[in-house]
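I am attaching a structure below and will ask some questions about it afterwards.
Here the complex is missing a single protein chain, while all its other protein chains stay put.
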Amino acid sequence: MSGDPVLEVEDLRVRLRTPRGPAEVVNGLSYTVGAGETVAVVGESGSGKSVSVLALLGLLPARVATVTGRALLQGEDLLTMPPERLRQVRGPGAGMVFQDPMTSLNPVLTIGRQLVEGIRAHGDVSKSAARTRAAELLREVGLPDPEKALDRYPHELSGGMRQRVVIAIALSNSPSLLIADEATTALDVTVQAQIIDLVEKLQAEHGTGVIWITHDLGVVAGIADRVLVMYGGRCVEDGTVDDVLERPAHPYTRGLLGSLPDLAAPAGPDGEVPELTTVPGLPPPPTDLPPGCVFWPRCPVRADPRCETEQPPLAVVSRAAAGATASGALEEGSRLPHRAATWCTEGGQG
Amino acid sequence: MFALVHLVPGDPVRLALGTRFSQETYDALRERSGLDQPLLEQFVTWLGRAVTGDLGVSFRSGETVTSQIAERLPATLTLAFASILVALVIAVPLGTISALRPRSVVDRVATVISQFGISVPDFWMGIVLILVFAGTLGWLPSGGYVPLTEDPGGWLQRLLMPALVTGVVSGSVITRFVRSSVLEALGSDHVRTAQAKGLGSRQVFTWHVLRNALLPLVTVTGVQLAYLLSGVVVVEIVFSWPGLGQLALQAVEARDYPVLQGAILLFALVFLVINLVVDLLYSAIDPRIRR
Partner (left out) sequence: MTGAPVPEPGNSPDTPAGAPGTSPAATLRPARPQWRETLSLLLHNPTAAVAGVLLLLIVVVAVLDDTFAPEGANDISVADRLQSPSWSHPFGTDDLGRDILSRVILGASVSLRVGFLAVGFALVAGTLIGLLAGYYGKWVDDVLMRFMDMLFAFPAVLLAIAVLAVRGPGSGNTALAIGIVYTPIFARVTRASVLGVREEVYVRASRSVGASDWRLLTRHILPNAAPPIIVQTSISLAFAVLAEAALSFLGLGTQPPNPSWGLMLAEGRGYIELAWWLAFFPGMAIFLTVLCFNLLGDGLRDALDPRQRTLMAGSGKAASGSAAVGGAAVAGDAAVAGDAAGSGGDR
């Protein structure tokens, strides 16, 4: 897990035109994904997770979406590249798996056709060669009887099998980055686990960088190297999976974790078991964000008067404040800083 | 449709004879057309004959209903298929373009055009066209029909205006359908998948938008064709087009009850056949319904 990052996102902003006025859906998001690394993006529905990745690949309708910032995929800026270059990058550069396998395949074309057209869009491959490759891919993602499956239509497969097909399509051009947008949300728990195993296996084999978007913290704990917590279109906390899940600094992250009764709950510094907490209320509408901290209206802490009027910057969490224990060497902490956009921890909170 | 003619109050024989007739004539006609029999019996007799192609004899002309219908069929078929052609040629591009640029100038213009097409009385449009092209400009004959085999040029000249009128009306309905269908296809998830795998925009459009959007068009086209085939009565009158609609209207005016019943039977048949064809066609092109 080293070397140049596959993806570097810098100050990504997405604004959508809506009948209710402009909606600031993503507000200055920055992160990197290294080769072979899995970054989980976590947040409630409407936090801007999906939009932020759709924006990377230019998959938002240009009529309603304005995207600014930089997004370097292996050094090339996705946001400024000409359409034809972007087309070439989709596939070999970055593959994408969507949420609902029931709708993300074209119902009137065969599985084989949908795989073959993806393969042939990126290289001068004969139809039969592409078909052979397609069958290989299906075998790789664990579809039984891949040769036969090529001639099937999506409705003849189960949800889990369809998602495997979608993954096969995403991987068909050996992308350096795989984006999974709630890829397991619509699936049964057992199928979920299979899909996650599959992606981890393929990632290990090909060294692919993965962005895994989810609102399921259980999945995050299982798959991610790093976590990015989004709220109101902003990153409110990021860091290694251990840092964020075990020593959450932002009140929102704490709320999220607190709302999971069984997951390793953040233990207080003195080892006391914290109360089960939830996050009451709903995220702010992106057309009408609060002037200060986006989380302020729902924040149970509100430790600092500035919170109401000023957005706290994303700052490295001091390990003392976050309740550092013996775990985690300081060197590692400096390489993968644990940051949070909050003032709550400064006052010796927690 | 048999039931309809009989259930609605009114005595077809009385209507057929007009106001002045003797009781004997009345009884004779009643007996001749079997109307003195019980209703169910009448129906069975009529149905039995209809199956063999015998729809009875016209009250007025004395010709068989079957031959009268056969005589009118070519004109109706010609106009219906020409109209659906005009409709599709207008609707598919117009609907697609406006779906691709929703709320743009093109879209708004297309919406206005289709709204006009749906709202304009077809017979009025026909009259205006006749005024302009047959009257003022004198380019086209104002109506009538000649078979293609006799005079291809004249056939086309006479077909042009009525086909345009009915085509514009049907086309407007189809345009709106195509627009919403393409819009829906554009917004579907699989289009995003297709884009994400790096297909060119043309390929995405042809195979993942248009192909999916045009599948339901088969149904709508079928419905429109059924309606066109069952005689666009008013337009046929305006352009003196000797089709089935005109025949049906003449039958009403002449109170020629067997002809009317025969024509209505044919329309029902046309409707059934077209529905069947649409279903078959659909299962051939949509894998989800196959088998």
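Each chain carries a letter (A and B) given by its place in the written order, and its residues are counted from 1.
Going forward, a residue touches a chain if its C-beta (ideal position, glycine included) is under 8 Å from a C-beta of that chain, and two chains touch if they have at least 3 such contacts.
Nothing here was measured: the structure is a model prediction, and the numbers come from that model.
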Contact residue for the chain not shown (choose from B:V106, B:L140 or B:I237): B:I237
Residue of B:A75, B:V169 or B:A194 in touch with the missing chain, whole complex considered: B:V169
Hidden partner interface residues of chain B, rising order: 1, 4-5, 8-10, 12, 15, 99, 102-103, 115-116, 118-124, 127-128, 130-131, 135, 169-170, 173, 176-177, 180-181, 183-184, 186-187, 212-213, 215-216, 219-220, 223-224, 226-227, 230-234, 237-238, 245, 248-249, 251-253, 255, 260, 264, 267-268, 271, 275, 278-279, 282, 286, 288-289
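Convention: only the chains that are shown with their structure count from here on.
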Chain centre separation in whole Å, for chain B relative to chain A (CA means): 54
List of chain A residues in touch with chain B within their complex: 54, 57, 59, 83, 87-92, 95-96, 98, 100, 103-110, 114, 117-118, 121-122, 153, 155, 166, 169-170, 172-173
Touching residues on chain B, where the partner in the complex is chain A: 188-190, 192-201, 203, 207-208, 211-212, 215, 285-288
